[in-house]
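For reference, the structure I am asking about is given below.
Note that one protein chain of the assembly has been removed; the remaining protein chains are unaltered in position.
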Amino acid sequence: MSQIPPAKATGGAGDPSPWHRLRLMARPRATKANVFAALLTIILGFAMATQVRQNQVLGLESLRQGELVTILDNATLQSSRLEQSARELQATRDELVTDSTGGAAALAAAQKRLDALGILAGTARAHGPGIRMTIVDPAGKVDAPLLLNAIEELRDAGAEAIQVGDVRVVASSYFLSSGSGIEIDGTKVTRPYTILAIGDPQTMSSAMEIPGGLSETVRGLPATITITQQNELAVGALHTLRTPRYARLVAPPVSAAP
Amino acid sequence: MSAGQAGRPDASMTLITEMMQRPLDPGYAAAAESRQRSGLAPATGHRSPLLVLVAVLIGALLTTSAMALRVPATGANTIKSDLVRRIEASRAHADGQTRLIAQLQLEINAAQAAAFGQQSQTGLAAELSRLELAAGTVPVTGPGLVLTVDDAPSRVDRNNPDVGAQTSKEFDSGKVYDRDLHAIVNGLWEAGAEAISINGHRLTARSAIRAAGEAILVDFRPLTRPYVITAIGEPGSVSVEFADNDGGSHLHLLANYNIRGDIQERDSVSVPGEPTLSLQKAQPVPSAVTKSAPATLRAPP
Partner (left out) sequence: MIPALGLLVGLAVGLFLHPAVPLALQPYLPIAVIAALDTVFGGVRAVLDGIFNDKVFVVSFLSNVVVAAFIVFLGDQLGVGSQLSTGVVVVLGIRIFSNVASIRRHLFRA
């Protein structure tokens, strides 16, 4: 193996120092070798970037077939829901843009959006199909993490408005195990716990009954859980909206008119 | 370049120097020397039958092992890769629809702004903006913190899907599960966070954090590790209260299993919105209270 000659930092005339050599190399010259070298380094950079991205992409391959099927079902469902939303918004947008009704259409659309946002923010009452769950827990074995898990499972099954006892559950709801029970958003909920959720009744009750799901866990506590599907359910509890003191909108709420 | 000189600084590293300087079997050199001494040409011919036989053997060995060791494209594997392909196609489609929805929403807002301006319905516009902020459909920014949590380092073995398939039922103490994220996010809300996102997905009233096998999904979208939780809230206060409450103690507990959690306060973070948030089944309850008095939308005492 040849030995690399030690780098000589000389100031001698005609003997370029290493920095000078680097500068010489950095000067672009259109020789064939340079072009080829550039091409190779471009390919190397591309390969590195792809590999890094490949490493970060989630390995769906590590899941089992059953889980993949579930994810595919959910993804397809979400996709068609998004398509429907897009279609509705498209219709609204077209209606507003042509606006032959003198602004009334805009107001109606805004009101409809306001209603939906109110339900999502917890400041408006809602009604629709859903399920009613009652958890009877004489020994007090149900704790906050269990209820929190129940809420997440309900959301995963498509619940749109949820109420536990007299408390409306929204995005920022937090669950606490306090001395004698459970608090949601600082309000105590008493046993037995009654949970109302508006959404597709079949999907939600199946989600509760899956192996390892909420029903199985509750029954193993031991406690009892009853789930009834209902065609018409009302979520009447309201959430007090606190004006955010630190979060502010990124862009002004309305963009310039096109 | 010989390795036999006395006093060479790497004389003790004979293994490595031997390997690198004399990769060729010394038998060749020795045999060549002895042949030269007895007057023959140093190299033998290429046609000896023994050589040909061994060449055939080597060829057979190469292909046999290649075929024996190839990962079989079993029926299960092809089904799985088909499912993965369809999932990714569906997700790409969903992303496209999301972008379209965000765009349409912007246009609708603009048209409404124009109409509101004409009809002097600024109250309605303000209410809309307030609820959009609360529901999480619009991006927000402000002071806050960034909490990063990741699996324990020894767990990282993503290249071995068979291992994952067999052990995903067992509890792996070094892995971050969905219930860990539940506890952390719950703690952040309790500590006063005003908006939270995980890996760029805003948490809304319909957001579900759920595990499917090895992956954690938010709103049915799988998360890549590490999990970066961004929260906007009162600087200083949120992290202190979080450390004190159940969320903070859960994070502390996870540290015992080498699950790394790291909180950084920032003067300004941004949390994206979820423009696709919508309702399918829930309808508003028509109430006697007129809609033009939003201040009355409060919980009854």
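Points to keep in mind about this one:
Letters are used for the chains, namely A and B, taken in the order the chains are written, and counting of residues starts over at 1 for each.
Convention: a contact is a pair of C-beta atoms (placed from the backbone, for glycine too) under 8 Å apart; a residue touches a chain by one contact, two chains touch by 3 or more.
Please read these numbers as outputs of a predicted model, since none were measured by experiment.
Here the chain not displayed is in touch, across the complete complex, with B. The chain omitted from view is touched by exactly one of B:M13, B:I58, B:I79 or B:A92, namely B:I58.
Note on the undisplayed chain: of the listed residues B:A29, B:I79 or B:V240, the one touching it is B:A29.
Residue positions on chain B in contact with the hidden chain: 19-20, 23-25, 27-29, 31-32, 35, 42-48, 50-69, in rising order.
Keep this in mind: only the chains that are shown with their structure count from here on.
We define each chain's centre as the mean of its Cα atoms; on that basis chain A and chain B are separated by 14 Å.
Across the complex, chain B is touched by residues 1, 56-65, 67-72, 74-76, 78-79, 81-83, 85-86, 89-90, 92-93, 96-97, 99, 103, 106-107, 109-111, 113-130, 144-145, 148-149, 152-153, 155-156, 158-162, 168-177, 198-200, 234-241, 243-251, 253-258 of chain A.
Of all the residues in chain B, the ones that touch chain A in their complex are 1, 20-21, 76, 79-81, 83-84, 86-88, 90-91, 93-94, 97-98, 100-101, 104-116, 118-119, 121, 124-125, 127-144, 158, 161, 164-165, 168, 178-179, 182-183, 186-187, 189-190, 193-196, 203-210, 212-215, 217, 219-220, 222-224, 232-235, 246, 270-271, 276-285, 287, 291, 297-300.
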